[in-house]
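Sharing a structure here in structure tokens format.
Only a single protein chain was left out; the remaining protein chains are all shown in position.
Let's turn to chain A:
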């Protein structure tokens, strides 16, 4: 099998990348999806709030997915469901399998990585205690409830105030469970402000910041958990323990881009984002391999995933059609400093870039009334006051081609947070 562009993953990133690749002139496109339907994790996100940026209306996850699935189907873009990619080599040969075709290989001219992310598990946190039934990642519980109609528990504690945890606090309440408390290790929530209001405050569910689970009891099914307050080094403070009886602990303690396939093919991974290191075209260190969506860096809003994926799709199209402008001798590197944890992309080729380039990043803690500065080498070119910046909300700055064309010797762009 041979295709010009093969997209790994049929979630929101993969779908938008496929549509964009086709609209930019690629005929031969294949999407590989491991689940039984296109749409990815959106299919279990039955709450609304999707699409405000893209469609200027509030959609549920499945509705948002359906819009893109329709676009893919209208363009007769090929896809395979129930298909697991097991390996990609650096020559862009993909080994995949499904029940009907068995094990097979596909040669691709360009590959778009759109595998999404997975949830961090209890194990990764080393939470001490027993290992009974009743401990679920929030996403697993979401699947059981929203797609299968099963209730994973009746008395619930949630650790982590990531968006899925917040959404699940509300969902479990709707389905008849009692959500006793949401505990968050950090002194701020990792989720969107709107979710704290709509999912916790509206239902009187307490959010305990700077708290974590220090013990888990129950030899068969979960019986109780103990919360404790943590100090500034995130260590539990003795004497602050509080035991909560519950049969369920949901964990919403972070998402990790799922890059095992990428790493095995030799793609360089950022230690901060756990996603590939990419340039302005969202191209990885392997030419013709692009990345977008949550496999690149974890997003808050699917609208931004779709936008990013469209860029990856367009660039993959340019690449296979030989329309990509030759690389410049000098690329400009980007870096975050003083609380800016990373940037996507990590470098920019001024010749190849679009008229304007969005640079996305996250900050390391909550900043109020601080200034977000952009430096071109040592020269500060912008200094914008931000009322609040928080780790739970992705930030962006825009750089224009005109700005860079004016500075042929520019080596480095730095984004940092400053007091004034």
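Everything that follows uses one rule, which is that a contact is a pair of C-beta atoms (placed from the backbone, for glycine too) under 8 Å apart; a residue touches a chain by one contact, two chains touch by 3 or more; residues count from 1.
Heads up, the rule we're going with is that contacts and distances are computed from a predicted model.
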item: Protein name as given in UniProt for the chain not displayed, "Acetolactate synthase", "FAD/NAD(P)-binding oxidoreductase", "Iron ABC transporter permease" or "Inactive transglutaminase fused to 7 transmembrane helices"; value: "FAD/NAD(P)-binding oxidoreductase"
item: Full-complex contact with the absent chain, from A:75, A:90, A:154 or A:412; value: A:154
item: Residue among A:52, A:124 or A:197 that touches the chain left out of view; value: A:124
item: Full-complex contact with the absent chain, from A:1, A:52 or A:84; value: A:84
item: Of A:132, A:307 or A:364, the one touching the omitted chain in the full complex; value: A:132
item: Interface residues of chain A (partner: the chain not displayed); value: 34, 82, 84, 86, 95, 97-103, 118-119, 121-124, 126, 128-134, 136-137, 139-140, 143-145, 148-154, 174-176, 214-217, 219-221, 236, 247
